[in-house]
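Below you'll find the structure I mean.
Of the protein chains in this complex, one is absent; all others appear in place.
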Amino acid sequence: MITVGDIWRDIVKIRTGAPLIHNITNYVVMNTTANALLSIGASPVMAHAVDEVEEMTGLASALVLNIGTLSEPWIEAMFKAAGAARRKKIPVVLDPVGAGATGLRTETARRLVAEGCPSIIRGNGSEILALVEAKGETKGVDSRHAAEAALEAAREISRARGCAVSISGPVDVIVKGGDVIRVANGHPMMPRVTGLGCTATALTGAFAAVNPVPLRAAAHAMAVMGIAGEMAAEKASGPGSFQMRFLDALFVLDEDAIASRLRVESA
Amino acid sequence: MITVGDIWRDIVKIRTGAPLIHNITNYVVMNTTANALLSIGASPVMAHAVDEVEEMTGLASALVLNIGTLSEPWIEAMFKAAGAARRKKIPVVLDPVGAGATGLRTETARRLVAEGCPSIIRGNGSEILALVEAKGETKGVDSRHAAEAALEAAREISRARGCAVSISGPVDVIVKGGDVIRVANGHPMMPRVTGLGCTATALTGAFAAVNPVPLRAAAHAMAVMGIAGEMAAEKASGPGSFQMRFLDALFVLDEDAIASRLRVESA
Partner (left out) sequence: MITVGDIWRDIVKIRTGAPLIHNITNYVVMNTTANALLSIGASPVMAHAVDEVEEMTGLASALVLNIGTLSEPWIEAMFKAAGAARRKKIPVVLDPVGAGATGLRTETARRLVAEGCPSIIRGNGSEILALVEAKGETKGVDSRHAAEAALEAAREISRARGCAVSISGPVDVIVKGGDVIRVANGHPMMPRVTGLGCTATALTGAFAAVNPVPLRAAAHAMAVMGIAGEMAAEKASGPGSFQMRFLDALFVLDEDAIASRLRVESA
């Protein structure tokens, strides 16, 4: 179901069309996710003011909502932007960072799932579980639950809301209704760089901007993340150089690199 | 009009005096513009609270205002800081990031031009056009208008407000009254790194802190940006390594590098 040719076609569309991706995201990763979007070929914009988010979303090809450093005015802006995205019929990608860690995050994430109409939700196992469990247990923004453990939760959310759910982990699991895709690309250095999960979400936004099938857009993004991570790791001597090489890899990534590395399994 | 010796003299002044540059800027670039200022030899400070901006501007040698991630309290702080800069007679450099994209940005940028008394405005063609046009068209924070297309708008603003206008693009165009300087230095990788336009604005602040002639300060900053960009590109294998090498280049930049690379044209 996921092929080298389809991934490559999306990348070419991103690089030639440079779709504008509107991000309402956390302070920690604004710079690095903007750079990842530029490196893959998209056009990032970060804007969070209640007074302008609807207008900005109206210019964009996808909206990315990330609750990593949440506060009240930002929550209001996220709902306004989500409404604008719905009216414009552009995809919304949600990253429920730290859902399960605090009530504010869990409740906001659940409300965004219920009322924000995301096309794709991208989180780690803990965060996806927290979207449905009575009591999630998240240790900060790290994942303690492997992606597999969250598979049932993802199915439940996908069926209830009609969205794709992309669970990152050593093996990423992407779910839509009855479909499940597993992406085995990636490298153990990736969790040692802050915000690579958020970068996965931002890139998911770029793929969703050019691919109308949420399950595929999400899987393509995770495959590209993992492949770029493997390419970066070969030239890195620690998390600092890894982060730099990762951006370079997104920029130089070609069809051959995808063909020789892709490890995807559909079920 | 723009000479190697004059650029180098400014750099030496920055490196020996380490002027304090007060930045009220966007979340995306705070880290990278602070690092660029440190690499060239200036002392950056970021402070945005309404309660302290006037005091902080009172300590500074230049004020940089950047509307990249705007919201109401920040707008108020920008006007307060601009007032303090005016009273202290230090230069104000304005970056109207995304003017034309949303009403909030366009209006705020225009008000800052009218009431903030900037010595220098630094933006891309779209943003400069949006400062005068009835209806600007900006695609996010990218430039769709070449710098040349904004030349007349820049002249109009310069004449009305008495400030220099610095338009970045493949060839940068710097305007003050009837004077026009073109800087042809730079590299196509530069727009692939987020916030290098904002970095140009921050460095313009550093040059304005040591050079009382706004047209020259702005042109010197753009020449140094472009030259450092060329130096970085020679050692980069993508946007990640480019960003790192760019900071290194600002740090090691010497008079010989400027002499061998400078491509400036006055009219």
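Order as written gives the chain letters A and B; numbering starts at 1 within each chain.
The criterion applied here is as follows: a contact is a pair of C-beta atoms (placed from the backbone, for glycine too) under 8 Å apart; a residue touches a chain by one contact, two chains touch by 3 or more.
All values derive from a computational prediction rather than experimental measurement.
Undergrad: Of the residues B:Ser168, B:Thr199 or B:Gln243, which one touches the chain left out of the display?
TA: Touching the chain that is not displayed is residue B:Gln243.
Undergrad: Among B:Val45, B:Val132 or B:Val180, which one is in touch with the chain left out?
TA: Looking across B:Val45, B:Val132 or B:Val180, the contact with the absent chain belongs to B:Val45.
Undergrad: In terms of residues, what is the contact footprint of the unshown chain on chain B?
TA: Against the left-out chain, chain B lists 18, 20, 27, 30-31, 34-35, 38-39, 43-52, 55-56, 59-60, 73, 243-252.
Undergrad: Name every residue on chain A in touch with the hidden partner chain.
TA: So the residues of chain A touching the missing chain come out as 26-29, 31-32, 68-72, 98, 101-105, 139-142, 191-195, 236-241, 243-244.
The rule is short, and it goes like this: only the chains that are shown with their structure count from here on.
Undergrad: Using CA atom averages as chain centres, what separation in Å is found between chain A and chain B?
TA: Inter-chain centre distance comes to 32 Å.
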